[in-house]
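Beneath this line is the structure, given in structure tokens, with notes to follow.
The other protein chains are all here in position, but one chain of the complex has been omitted.
First chain written, first letter: the chains are A, B and C, and each begins at residue 1.
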Amino acid sequence: MEKQKQTAILLAHCPDKQGILAAMTNFINVNKGNIVYLDQHVDYEQNTFFTRIEWDLTDFIIPKEKIIDYFHTLFGMTYEMDFNIYFSDVKPRMAIFVSKMSHCLFDILSRYTAGELNVEIPMIVSNHPDLKWVGDRFGIPFHVFPITKENKAEQEAAEMELLKGENVDFIVLARYMQIISEDMIREYPNKIINIHHSFLPAFVGAKPYHAAYERGVKIIGATSHYVTTELDAGPIIEQDVVRVTHKDTVKSFIHKGRDLEQIVLSRAVEKHIDRKVLAYKNKTVVFA
Amino acid sequence: MEKQKQTAILLAHCPDKQGILAAMTNFINVNKGNIVYLDQHVDYEQNTFFTRIEWDLTDFIIPKEKIIDYFHTLFGMTYEMDFNIYFSDVKPRMAIFVSKMSHCLFDILSRYTAGELNVEIPMIVSNHPDLKWVGDRFGIPFHVFPITKENKAEQEAAEMELLKGENVDFIVLARYMQIISEDMIREYPNKIINIHHSFLPAFVGAKPYHAAYERGVKIIGATSHYVTTELDAGPIIEQDVVRVTHKDTVKSFIHKGRDLEQIVLSRAVEKHIDRKVLAYKNKTVVFA
Amino acid sequence: MEKQKQTAILLAHCPDKQGILAAMTNFINVNKGNIVYLDQHVDYEQNTFFTRIEWDLTDFIIPKEKIIDYFHTLFGMTYEMDFNIYFSDVKPRMAIFVSKMSHCLFDILSRYTAGELNVEIPMIVSNHPDLKWVGDRFGIPFHVFPITKENKAEQEAAEMELLKGENVDFIVLARYMQIISEDMIREYPNKIINIHHSFLPAFVGAKPYHAAYERGVKIIGATSHYVTTELDAGPIIEQDVVRVTHKDTVKSFIHKGRDLEQIVLSRAVEKHIDRKVLAYKNKTVVFA
Partner (left out) sequence: MEKQKQTAILLAHCPDKQGILAAMTNFINVNKGNIVYLDQHVDYEQNTFFTRIEWDLTDFIIPKEKIIDYFHTLFGMTYEMDFNIYFSDVKPRMAIFVSKMSHCLFDILSRYTAGELNVEIPMIVSNHPDLKWVGDRFGIPFHVFPITKENKAEQEAAEMELLKGENVDFIVLARYMQIISEDMIREYPNKIINIHHSFLPAFVGAKPYHAAYERGVKIIGATSHYVTTELDAGPIIEQDVVRVTHKDTVKSFIHKGRDLEQIVLSRAVEKHIDRKVLAYKNKTVVFA
């Protein structure tokens, strides 16, 4: 494989003003940064400007460790810009939370193993030991935290300690089947990705396939979203659907949905890893 | 165009028992009816059998006017079968209700004019005169019944009189934008087809595109369904969806949705005209 | 409807160099043009930069009639940039060519009538009189040029004279069913939009639905493209597909394809009207 050039990635949003984009691209250009990706979006209703810019650092004049400072001074303050800068040589660290179903976990690990995800996976966490063998097969530490009503708070506290100890950046709920408590959600704002097996906002909550079957829909869906304290109501990252007919049953809904769930979750995870998702006011900008 | 053979179409459902299908196909066969279409479905959960059978009447021994009697005696009573028999030479009569938007109306009339819909359209009904010119262009009588809170009951009564006078079999609400009262709905059970501009059951009620935009969905939809007394909750006939992104606005949702609405409605209308929809317990069996 | 602000639209491409986008957005900004749309694309393989920029002319300092000159001097020459500038108050003029099938024509006229297409339609042209009534209904002049092998060259010459007399900017072949000769194609480079009823490059040429049926495909498609002198091989603007099964026949392929054709053609026509398509090396950049 060709050697990847080291790049910096800017994800930013701010009130829209004339000249922002020009100012930033100029700044990068004059400092000999070669822009390899640029996308921008203006929400005219919210008067908000969003951008993702990625540039090659090979000849960039400003030292890597000072880039954030420069952007803070030049743009953050001038334009009231919220921004993050990531470097392509720093892989984000992802924890996968699972319960008993393996398909989403397998799909992620299959991509990871094939070198398609620029991420590190220091752990799989579960409330059941059922999928420990998968962690073993792929050589990823598997931690079991059995959760009951009584011990939920302390188990989550233990989980968070583990996550911090391993410098986990974000969490993927790969059909985890447990509601995450508010404390944990607040610790990882827009950093917990869930897959819900319905076309949200239809069929919030438990047993969405049963509810969809009951309603007689002709299409079922799956939705990946960031977890917020309101159940199944966080910013949507990706959705997809598949057609069903009167011949389908709850069982075949589950079966067809399985493919949807894993593909919708994996697409969202990949976009997140690639720093292409910007959550804003309970929506997402997902750059192409 | 080739001369169409005259056919009979049976739409039926009953408790599932061994031998029903064999009994009916045997009966048609021994009486020299040539089956040109047969589809069946068993809902094992409800233990209910559904079928649509169409056969050529050219050599059928039983006289046309006695066919319903025979089916009533042989199958209706024996198998507790609910059924309807239609004849291909009797076109159903359809009224189209519109308000101010023309796209669904145009799409239906375009198909009708091209000879694609085996239907008669004796009237267009509206609460506004805005689309009268469309009726004029296509030579279809256009009746205006301005509706206010105060006169709704009497206007609907007048509409129903008109519908009956013209032997209207079913009604298509082509973006009618008015809630039909319960009296009228009861008069046309599973015979009023609505198009709702969302992926039901998400975004029931008014302004679904605004609600979808607010929620930040990545896919929008449209749903055609039979109207029941519960708003947007009747048996779904057809749904379809289209992808949206953060670049879309409410305006572009409406624009993209326009195509969805007309295609989803036209598909449902065509299935209904072709006697391929069987409503049952707030769901539909839609034969291929 | 709100009064639309007058805007200028730049469609441009050139060899990619650092600073192009910054230079242009700067230029517009300092001259008090408010950018309301900006999208750009870099083809790193071809090292080519593409952009579409639209800005409000209300406070723009440079007089409208000099804008093209300025861009020519500042960017066209400096960056070897190929560009066009359009003004939102100048509607393009579109001719529709049809044969005997009405569905694509109706779909375009339905949108046109509803005010959704920012275009003028001075004429419908056909080799058959069959659809004259549609022109009559919509009040659009309908010109019949019966074409035979013998008279093709002179009939097309007469058509081109008519097109020029009416200042037609581009042509839509709405199932025209005739091959346009090279002379005419060269007169309208990337300005003749065709709809082909297959998923190109599969099933080039005549009777694609028959060929698709014969091959046993499980999905059929439609493709809109600019016409070039090689049959069905021009730059693709839009494609879409629909699922078929073993139950489908050539007849039902045609029926399902009808919806595809009109929607795929209308999407392409709308993108073209909105100056969002940039043809380049037998491909298109289609801005969102």
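Just so it is clear, contacts are C-beta pairs under 8 Å (C-beta built on N, C-alpha and C of every residue); 3 or more make two chains touch, one makes a residue touch a chain.
Owing to the predicted nature of the structure, the values given are computational and were not obtained by experimental measurement.
Annotation: of C:Val144, C:Met160 or C:Ala202, C:Ala202 touches the absent chain (contact as defined above).
Listed residues A:Gln6, A:Ser102, A:Ser181 or A:Asn282: the one in touch with the omitted chain is A:Ser102. Where subunit B meets the missing chain, the touching residues are 18-19, 21-22, 25-26, 29, 34-36, 38, 40, 42, 44, 243.
One chain of the complex is left out; on subunit C, the residues touching it are 41, 43-45, 50, 199-203, 215-219, 221, 235-241, 245-247, 249, 282-286.
Although one chain is not shown, part of subunit A still touches it, namely residues 101-103, 106-107, 110-111, 113-114, 116, 137-138, 245, 247, 255, 258-259, 263, 266, 288.
Definition applied: only the chains that are shown with their structure count from here on.
A separation of 38 Å divides the Cα centre of subunit A from that of subunit C. Centre-to-centre spacing of subunit A and subunit B amounts to 42 Å, using the average Cα coordinate of each chain.
Under the contact definition stated at the top, the residues of subunit A that touch 2 or more other chains are 44.
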